[in-house]
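In this view, the complex is presented without one of its protein chains, the others remaining in place.
Chain IDs A, B and C follow the sequence of writing; residue 1 opens each chain.
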Amino acid sequence: MQDVTTEKKEFTPNIVAFCCNWCSYAGADLAGSSRLTYPANVKIIRVPCSCRVNPMFILKAYQQGADGVILCGCHPGDCHYVTGNYYTRRRMATLFSFLNYMGIEKERTRVEWVSAAEGARFSAVMNDFVKTITELGENKRLSDLRVKEGE
Amino acid sequence: MKDVELKMLERAKELLASGEVARVVGWKKGDFCYDPSPAVFKTVEELENGFVYDYFCGANLSKYLIDVSKKEGKTAVFLKPCDTYSFNQLVKEHRIKRENVYVIAVECMAKLDIEKIKAKGVSFVTGVEVVEKDVKVSSLYGETTLYKPEIVLEKCAVCNKTHQVKDEEIILHERPVRDVNRFAEVEKLEAMTEDERFAFWKEQLSKCIRCNACRNVCPACSCIKCVFDNPNSGIAAKANDSEFEEKMFHIIRAYHVAGRCTDCGECSRVCPQNIPLHLLNRKFIKDMDGLYGEYQAGESSEGKTPLTSYTEEDKEPNDVFNGEAK
Amino acid sequence: MQRIGVFICWCGSNIAATVDVEKVAEVIKSEPGVVYSANYQYMCSENGQQLIKQAIKEHNLTGVVVGACSPRMHEATFRKAAEEAGLNPYMVEIANIREHCSWIHKDMDEATEKAVILVRTAIAKVKLNAPLTAGESPVVKRALVIGGGIAGIQAALDIADAGFEVDIVEKNATIGGRMAQLDKTFPTLDCSACILTPKMVDCAQHEKIDILSYSEVEDVKGFVGNFSVKIRRKARFVDETKCTGCKICMEKCPSKKGLNEFNMNLNTRPAIYIPFAQAIPNVAVIDPTQCIKMKTGKCGICQKFCGVGAIDYEQKDTFIERQYGAIVVATGFKPIALDNFNEYGYADNKDVITSLELERLMNAAGPTNGVLLRPSDGEHPKVVTFIQCVGSRDTSGCGKPYCSKICCMYTAKHAMMIREKYPDTEVHVFYIDVRTPGKNYDEFYRRAVEQYGVDYIKGMVGKVYNENGKLMVQGSNLIDNEQITIESDLVVLATAIEPEPSVRKVATLLTASIDTNNFLTESHAKLRPVESPTAGVYLAGVCQGPKDIPETVSQASACAAKVIGLLVKDKLKTNPCVASPDENMCNGCSQCANVCAYGAITYIDKEFRLGGGKTEIRRVASVNPAVCQGCGACTVTCPSGAMDLKGFSSKQIMSEVEAICKM
Partner (left out) sequence: MLKIAKERLNDLYAKINESMGLFIPIKKAGEVNYHVWGEGKEVSLETLKTVKSPKNMFFPQSENMMKFKTEGKNIEIIDVRDEKRPFVLFGVKPCDYKAIEVLDKVFLADPVDSYYQSRREATTIVTLACSKPEESCFCKVFGIDATAAYGDVTTWLDDENLYWQANTEKGEALTALLKGLLEEGGEAEVAAQQEATKAIIDNLPFSNLDLSRFKPENLNELFDDPAWAEMSEACLGCGTCTFVCPTCQCFDIRDFKTSEGVIRYRCWDSCMYSDFTLMAHGNSRTTQMQRFRQRFMHKLVYYPSQNDGLYSCVGCGRCVNKCPQRLNIVKVIKTLGGKNND
């Protein structure tokens, strides 16, 4: 892979998207089958439900070099598991506010509801998030210098 | 306070002597006037030799009941107003066997912080006498009078808690109900810029030596095995090897007790580096109050916490910054 | 030591055109733990699967990663292949390098680099996978059909014919649904009642079918194979077991002002009534809002006249609870309310009617005994104008964004029927497009135009207003490019249809997904169109999307086939990806049960050895794997991390995070 990345380009953020299996992951699939592009630096981890996403996973992603983390689930009311995303909503609302309280940029973490039918929206959301994070710049406040050692 | 102490001692002796309880959880005299320790008294003699209740009995005894309430026989415990919230929360989480505990509610009148007294330049404290808002501090080097609100424990400075649990009470002096805003410090931080807040916490958390005192004293941190000690959790660590680790520990710690933290203030009391840890927990409390309606953990021993309930109209995470939360 | 095999699919050119598959396979070869790495044109093909099976055997693989299309597509395929080769199916992970990579990226280097990362992430996960075995749960051999329209009737009959017990829960007093209200059906123009009512009778007479009319589903617990459903039997104030349907009560009832819902409120009915002549069950029901006895306490005439003593004014709602292995949702539709469409003057003009109202006006059993008369003055209309797409294909937000699908055909039917019966009547149809796919459909429409001389006008109607007792329909004619106004006697609105609103509650109870238009979501738009994502729940008729009678019947039969397929099994395999607590770490704090939507978590007191010969009894969480659906809400609530999710464990996800973040 080295030969692909040797050229130091301008800042391209590293973005992790947690997508629930039923809506958002399917939405991403639909974006794919509709050939609706978004940058390659968005990488998706499949979880059964947005409520499976532990704040620890988000912090871990930042530690490991993510510049932005986005969590996608079914629209509230449409959760495949009935109430999962309602808990997600509270968990993330309090977590985001808390992270910002500690001085972490509030734009860095985001929640978006994307249904299985919203391929276009998935792509639009990702494009927008990449743009936001690119403007925001590298994640320095929640990164772990040890991880990047040697880079 | 002396009269309360005598009454408590008398009652404890009675309970033990009559066999009503097998043990009493209270405070024991230390080497100085300011260092009592939590203790379990099993005999009248032990009580006579060391029982104390004074202005330095700040420790929250409720967490000890997790273990003690499992023992044979009933346990009597002295709980200050703030301690009863922790007690309730632990009962709610099935960590304390309520039927094995006899709760004696005791008055508090705010506890003093020896570190704050020392910081006023008084060393070698030999005794204190509290008269209203004046504290006469005697030391080897003489006597001084300090203003009480400046030398009480942080948790006491903003306290307006009342006993939530009592099987009986020993209250000889009523503490006036006060109008205090425990979120004032949180609001100050919120009013700062992102950069300022980041700098503030960076400096504060850089002091952390990861001694786990805050965690181990916390009544909400009652896990049999903490995620930070569990190699399978993916975040286990023993030292703050990096700035990230410092933040990680305190974010997760605060998050794990969010909705369960009663704001008992023990974390800040025990921090050897005096990191204002309560400001982390209180941020969660304030946000949850603002977003989901006022909620005081430990007010009841039943019901769900804000993070284990929901409404269909809850605010979106991306919007909290424009709303009540901030 | 792990022995991972990696298989990169070209998917023809779908992946290979953008991702250098050979390079991915080559790079991955040197990943720790990877002992075999290959690429192939179509991994999902028989040969591709064979490649995997062979490699598993030859290289003694402990885990398999397939870099291919979405796991939603072929995860099951590859798991099955692995299983056939003797590897636990849950030791397979999919890296989605098609939908999430090759199809959305254009730059080959970029896409290749990302594909490598995605495959590495899947490797990181699979290394922590544990073999999982599906559990088993028994199947209750009885089905529930919610809704007694043609969809519910057909599904119930098919299931019952296969020998399984079926209950139909119908919220109205009779089964039959919307189809019972229709006059004729396209494209054959046979009488709706003539083909429907025999089926209704079949239902009533079928020994395996139990019709619970005037009933609603109140609560649903359980899971596929073993649902426990609480059904509210609404008080009809008439003893169903006694009433013979003689209708003497209807004749004698002095309160006759209740609006006749079956006739779309175009006429009235008594307070005690049987909705229509062929109702099943043929049992009366009292409308308590109209009944004088129930409103004032005085009357009781029907009771006096009832020869069998079936009237019971004191009757209360009752509840029954039954177990089912499968549930079919067939809750149907209703025309949308026209509040947002003032321009058509529906509220202000009696002679502006909906198509369903027209059905009743044309029906021999309808308010006019099948003679087409204007509601306003009972005159024969001489000019009838139809307006298509009222509220359908509407992006303004006033109506529905979708096509209601049935309107083009029934409007052609109506136009044709009017021209047939009243050749002197002029018929105009305003349309946006005429959509007639289907067997004999277009021929049908052409007959309306060519044979019956119906005047089709391509264009939208801007306004309908009353001028001197005439309805002026103002619209555009796009073909001639002119504004026209048609002086009409009757205006018929092809009103959009929407799911019956009660479906929302049903969906919530069943934890079935629902889309923004309140249509229930099918598991897969193409390949699993009759299954809801909630296992054991199937969808028939318009509750899933607009459709006409033949389509509804097909879907209902398809549902029945699925249900039968489920009910013939004695036991079901359960999803092994469920939550499970590490009892040694569980504090028994009960937080997890608070967030479980399925009630899958209970607490038990368990004895633990402490060492030194001591033991301790501790309260710990216990998950019922047959009830748990595997969402993971509990895992995040658990502060100690004792609760974890099989197949999506915290360790696995953390490991994926680590791998995916690596640039």
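Brief remarks on what is shown
The working rule: a contact is a pair of C-beta atoms (placed from the backbone, for glycine too) under 8 Å apart; a residue touches a chain by one contact, two chains touch by 3 or more.
Remember, it's a predicted structure, so these values are computed and weren't measured experimentally.
Within the whole complex, touches from the chain that is not shown fall on A, B, C.
Contact with the chain that does not appear here is found for just one residue of C:423, C:469 or C:612, C:612.
Taking the complete complex into account, C:30 is the one of C:30, C:205 or C:241 that touches the chain left out.
Considering B:134, B:241, B:294 or B:319, the position touching the chain not shown turns out to be B:241 (whole complex). Chain C meets the missing chain through residues 30-32, 610-612, 658, 662-663.
Think of the hidden chain as still there; on chain A it touches residues 64-65, 146-151.
Residue-level contact of chain B with the missing chain is found at 30-32, 35-40, 59, 64, 123-125, 140, 203-204, 206-207, 209-213, 215-217, 229, 237-241, 266, 269-270, 272-275.
Following the convention adopted for this analysis, only the chains that are shown with their structure count from here on.
Taken pairwise by the contact criterion, the protein chains are fully connected, each one touching every other. Of all chains, the one whose mean C-alpha position sits at the greatest distance from that of chain A is B. Centre-to-centre, using mean CA coordinates, chain B is 53 Å away from chain C. Centroids of chain A and chain C (each the mean of its C-alpha atoms) stand 31 Å apart.
Centroids built from CA atoms put chain B at 37 Å from chain A.
Chain B has residues 227, 233-235, 307-309 in contact with two or more other chains.
Within chain C, contacts with two or more other chains are made by residues 595, 637, 650, 654. By the touch criterion given at the top, residues 27, 70-73, 96, 98-101, 103-107, 109-114, 116-118, 121, 508, 511, 513-516, 521, 533-534, 577, 595, 597, 629-633, 635-637, 645, 648, 650, 653-654, 656-658, 660-663 of chain C touch chain A in their complex. Within the complex formed with chain C, the residues of chain A that make contact are 1, 4-5, 14, 16, 21-22, 25-26, 28-33, 35-38, 40, 43-49, 51-57, 60-61, 64-66, 74-75, 78, 80-84, 87, 91, 115-117, 123. On the side of chain C, the complex with chain B involves touching residues 584-591, 594-595, 603, 616, 619, 637, 639-642, 650-651, 654-655.
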